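A protein chain is absent from this complex, but the other protein chains hold their places.
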Amino acid sequence: MALSRSRVITAAIVAFTLLGLQGAAFAQQNFITVASTTSTEQSGLFKHLLPVYEKKTGTQVRVVALGTGQALDMGRRGDADVVFVHDKVAEEKFVADGFGVRRFEVMYNDFVLVGPKADPAKIAGSKDITDAYKKIAAAGAPFASRGDKSGTHAAELRLWKDAGVDPNTGKGTWYRETGSGMGPTLNTASAMNAYSFTDRGTWLSFRNRGDLVIVVEGDQKLFNQYGVMLVNPAKHLHVKKDLGQAFVDWLISPEGQQSIAAYKIGADQLFFPNAKR
Amino acid sequence: MLPLQLDQLTFGAGGTAIINGISAKIEAGPRTIILGPNGAGKSVLMRLCHGLLTPTGGRIVWHGARNGDVRRHQAMVFQRPVMLRRSALANVVYGLQLAGKSRRESELRAMDVLEVVGLEQQAHRPARVLSGGEQQRLALARAWALGPDVLFLDEPTANLDPASTHDIENIVNTIHASGTKIIMTTHNLGQARRLGDEILFISNGRLMEQTPIDRFFKEPASAEASAFIKGELPWH
Partner (left out) sequence: MTGLGEAFAAAWALVIGFDSGLAGIVLLSLQVSLSAALIATLIGLPLGAAIAVERFPGRQVLIVLLNALMGLPPVVVGLLIYLLLSRAGPLGSIGILFTPQAMVIAQTVLIVPIIAALSRQTIEDAWREYSEQLHSLGARRLSAAMTLIWDTRFSLLTIVLAGFGRAAAEVGAVMIVGGNIDGVTRVMTTTIALETSKGDLPLALGLGIVLISLVIVLNALAAVIREVAQRRYG
């Protein structure tokens, strides 16, 4: 008797696991895979946008959130249908190399420099990011960098160049590369009271701030443009051309743009739609 | 398949000879006791005969072997029986099914032998929770169920109390009476006297003598055997 009961239990477990998975994977046939950035995912934008889109079209949007560099690489390998990132230079190269069909600008937000309240580099309230960078380097104040070839990392490196500082000289002393996403980098900065360069969206939704506050914002150079593009179906035959393009079209449509504008954390709007129609 | 002939049988491990050139002929019929002090090589000799060990020298010949498959016609009961984690009945059935019997046939036969060894009440109890004496009776049943021509017993009562020993000895006699050849090791002279018809006395891996039981106790042929009898008797 005990034997047959244990057999029933075993069979139930097998059914639960294997059949359950089949169900989970095949329940939704209409889906696209979007390679995007941690900033859009972690800011909560997709949680706000996607239910609207899925309800309207019945297409499930599966977002894999990575650094911009990795997200573009995912597109290059054909593992995504749509790429939604923020590094204009890299995106244009992606399209020029034939991996993307056409790049559309969708929205922007801005980067901010956050740092400890104590402000060892004396830059709080400044609107000149390059000047702030020079002072951080001169003061040797701790700075936590992504160091992961993401869009934010690329923007940070361009600003160091503009400031005429080679941060590599500070490696091992004040310049710390975490080699990880925006969130972990902010966790690190918070733990060691370092300055860090982040997009505003991630910052606003970030909870573990410790002593960190925004020290520099509002410089023209801190502009952060997001672009979206369909992965080239000519390169990867399985790319869901129609479903993918439909999502791209919706993002830049008046409805999609309004949805983006409507996303707020408290009173703060995180992303500003600027698609050119 | 008897007689069993041992021809200059030798077994060594790591440079030392455990069995050293034993020649003997064991006939069908009499209960054969392999006797000797601890470490004499009794168990190894038995394992060689049963085919669990391969001799490093000499030969083992079963003269009356049928169809060449000698393993099928012999069984062995160990000093510490290994019981499978299943019921007493299933332990007996396991051996029968390995021997190619059908499930139904096996169960019928298993119930029969369990009854003979007095375990019919325990048939459906897990074998491992039985007492030491019951486990050894079960081991006898499992071996005997196979209907062997020869049954080897390696110190089957060494770990048992007198009552259980008595039970085992009765069962061994029953099996002998049914026509199965008994070959058993022991270091217990009383048991040898009670159960034996002939003695193979082993010392230091050598066969000292092969003697009918009465003569062995009255006038052993070897000095080693008489020393063993003298040394052991006062306690039995």
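General remarks:
Which chain is which? They are A and B, in the order written, and residues in each are numbered from 1.
Operating definition for what follows: contacts are C-beta pairs under 8 Å (C-beta built on N, C-alpha and C of every residue); 3 or more make two chains touch, one makes a residue touch a chain.
For clarity, every value in this text was computed on a predicted model and none was experimentally measured.
The chain that is not displayed touches the following shown chains in the complete assembly: A, B. Looking at B:I19, B:M76, B:I168 or B:I202, the residue that reaches the missing chain in the full complex is B:M76. Remark: the omitted chain is touched by one listed residue; of A:H48, A:K88 or A:H236 this is A:H236. Among A:T59, A:S190, A:Q245 or A:S259, only A:S190 touches the chain that is left out of the view. For subunit A, the residues in touch with the chain missing from this view are 13-14, 16-18, 20-21, 24-25, 28, 33, 38, 42, 46-47, 60, 62-65, 76-79, 181-184, 186-187, 190, 205-209, 236, 238. Residue-level contact of subunit B with the missing chain is found at 47, 50-52, 71-72, 75-76, 78, 81-86, 94-95, 98-99, 126-129, 142, 146.
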